[in-house]
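Apart from one protein chain that is not included, each protein chain of the complex appears where it belongs.
The letters A, B and C name the chains in turn, as written, and every chain counts its residues from 1.
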Amino acid sequence: MFLEKLRKEVLEANLELVRRGLVLYTFGNASGIDRESGRVAIKPSGVPYEELTPDQMVISDLDGNIVEGKLRPSSDLPTHLELYRNFPHIGGVAHTHSEYATSWAQAEKPIPCFGTTHADYFHGEVPVTARLSSSQITSEYERETGVAIRERFRSLDPDRIPAVLVAGHAPFCWGPSPGEAAHNAVTLEYVARMAYHTLVINAESQPLMRELHDKHFLRKHGQTAYYGQVKK
Amino acid sequence: MFLEKLRKEVLEANLELVRRGLVLYTFGNASGIDRESGRVAIKPSGVPYEELTPDQMVISDLDGNIVEGKLRPSSDLPTHLELYRNFPHIGGVAHTHSEYATSWAQAEKPIPCFGTTHADYFHGEVPVTARLSSSQITSEYERETGVAIRERFRSLDPDRIPAVLVAGHAPFCWGPSPGEAAHNAVTLEYVARMAYHTLVINAESQPLMRELHDKHFLRKHGQTAYYGQVKK
Amino acid sequence: MFLEKLRKEVLEANLELVRRGLVLYTFGNASGIDRESGRVAIKPSGVPYEELTPDQMVISDLDGNIVEGKLRPSSDLPTHLELYRNFPHIGGVAHTHSEYATSWAQAEKPIPCFGTTHADYFHGEVPVTARLSSSQITSEYERETGVAIRERFRSLDPDRIPAVLVAGHAPFCWGPSPGEAAHNAVTLEYVARMAYHTLVINAESQPLMRELHDKHFLRKHGQTAYYGQVKK
Partner (left out) sequence: MFLEKLRKEVLEANLELVRRGLVLYTFGNASGIDRESGRVAIKPSGVPYEELTPDQMVISDLDGNIVEGKLRPSSDLPTHLELYRNFPHIGGVAHTHSEYATSWAQAEKPIPCFGTTHADYFHGEVPVTARLSSSQITSEYERETGVAIRERFRSLDPDRIPAVLVAGHAPFCWGPSPGEAAHNAVTLEYVARMAYHTLVINAESQPLMRELHDKHFLRKHGQTAYYGQVKK
């Protein structure tokens, strides 16, 4: 029952990435977790999005054992699992090769917070991981990608900065649910585009003042939020 | 009766922002005012555009008291009200986080007038506000955003330059009606894109000659206008 | 009879500009001429493209006297007429504010020929006019725009370079027919985008070798052309 719901949510999150133009061909993947059972649902590897159905979502446990599904899971599953194991409040992960966020990852530069659009979603700059070492690449590469993310967040709060750029690769985003992870991937791409343009217009552009950054983030998140309608 | 018409116009102005690609998710908002009654209609906060109906538009008075509507108004309502109170000829306000105009706001650079497209709509460069002070941010932030705009226009004519960039935030545009405010937001984005490209091509690009700027603005505005069809 | 055909061709050329994304709102205009009668058909001023019908095209003679049509012609008509009077082989003119070509016009830089795509259509760089003088602006501005183009082509062949950038304004394109004028406007925008990117990648990029420029232009134009199907 809960798996049926999870599969649908994960499919929907994957399709949101396509609808918003973040995905070329079969690039990218989104997953979700049911924390009670520890079951993770993820997109199968290399299947065209237009053909995806909920029951094609692959179900694994937190150690990567496939418990349901006939298809291979996305090859990035071990990265997702490493995030679920280390960021206990997240319920979904979305990975894309979206054009601008990926370019920042390739340039190995964090995305500075230049405005309130960024501040509404990410409470600080979006960080870049260290490059993986040769031994990390040649051993369990996908899991080590998750390890590099975890290491980068040692002194950062993943609930307040729900995105990272993996050096030379692309962004990973997360959130309380698969849908919110996908939503964060979409806003990250938008923020990445605008930060790029901002620096082209003015290479000396300054990050947003801390007070304004806090104001906007807290206007949308936490107990004092007053954006949107009251949730019942 | 007039409120019904106003609600429809305001809804339509909001939808125009979406149709023209200026809006991601629930970003942005447009409002309109009925000057006789002093009633303002504005988009509700955080409601998806595809679900918006005229009767969801929230009605407030010029002091921000909600007089009709079950939903919370856009959190930027106090900014809109500050503009209506200080710019007596405007009938609509449109706020977006459109990609290029927002990038100029983040770079804290006014948009120079490099060509006749700009001159057709904005009679001078599009200015940037000062940064808000810490006390402005922590007190009535949204109203203070309007105050910063008003201050920036002390020596400018809001009827001839119907747009501003709020530093580190995004553009606000206005016009005689909600529809014209949205139209100005769309052309501002276009002008912002072209000014950006112009400087990339030639960092020494020079603003348009004053005579040509006047010529184009007055070709479309005021008593000697001769663009378009004769209005009856 | 011939006017009916001309009106349809001119409407179609105007719509092609819209379909190819060169036009925002009512910006831009295309016209055509019937050389035998000296009649010119042009888009009316400020009418939304989606509402345009063939019979709304305004018919003028080469001196700008309106001979048919109830609407005002595009305010740029005198520029078109100046081109028809001076470039005897052209049958159509298209004017847009397309994003990249306009940015080059605003930057007052000719578009260099960096590749075969450019060479296929324009046999040399796309030139920029001189700025108009104050007296040109304050007298017959639109006609003087045409004069500035004519002056720029004193030593250039308008049949081999069917486009120009008006300084601080936007491109004008032309061709043997309204449709080909619009086609040239579309390819100009594409060429303008790629020349822009080329310089961003490598500021020292070199124009195409003359031999290759000739080869490509003549592969598509003139008596030795061998691109496309044989015309009967």
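We take it that a contact is a pair of C-beta atoms (placed from the backbone, for glycine too) under 8 Å apart; a residue touches a chain by one contact, two chains touch by 3 or more.
Just so it is clear, the structure is predicted and the values come from calculations on it, not from any experiment.
Among the chains on display, the ones the left-out chain touches in the entire complex are A, C. Only one residue in the set C:T53, C:S134 or C:N202 touches the chain that does not appear here, and it is C:N202.
Only one of the listed residues, C:Q56, C:N86 or C:T116, touches the absent chain: C:T116. Checked against the hidden chain, the listed residues A:R131, A:R150 or A:K220 yield one contact partner: A:R131. Residue-wise, the contact with the chain that is not shown comes from C:G228, picked out of C:P48, C:P88 or C:G228. On the side of chain A, touch with the chain left out of the figure occurs at residues 24-27, 44-47, 71-72, 75, 97, 99-100, 102-109, 131-132, 134, 137-138, 141, 168-170, 196, 199-200.
Looking at chain C, the residues touching the absent chain are 114-117, 183, 186-187, 190, 193-195, 197-202, 205-206, 208-209, 211-212, 215, 219, 226-230.
By our rule, only the chains that are shown with their structure count from here on.
Distance from each chain's C-alpha mean to the overall C-alpha mean is smallest for B.
Look at the contact of chain A with chain B and you find different residues on each copy: under half of the numbers used there are shared. Computed from the mean C-alpha positions, the centre of chain A lies at a distance of 33 Å from the centre of chain B.
Along chain B, residues 199-200 each make contact with two or more other chains.
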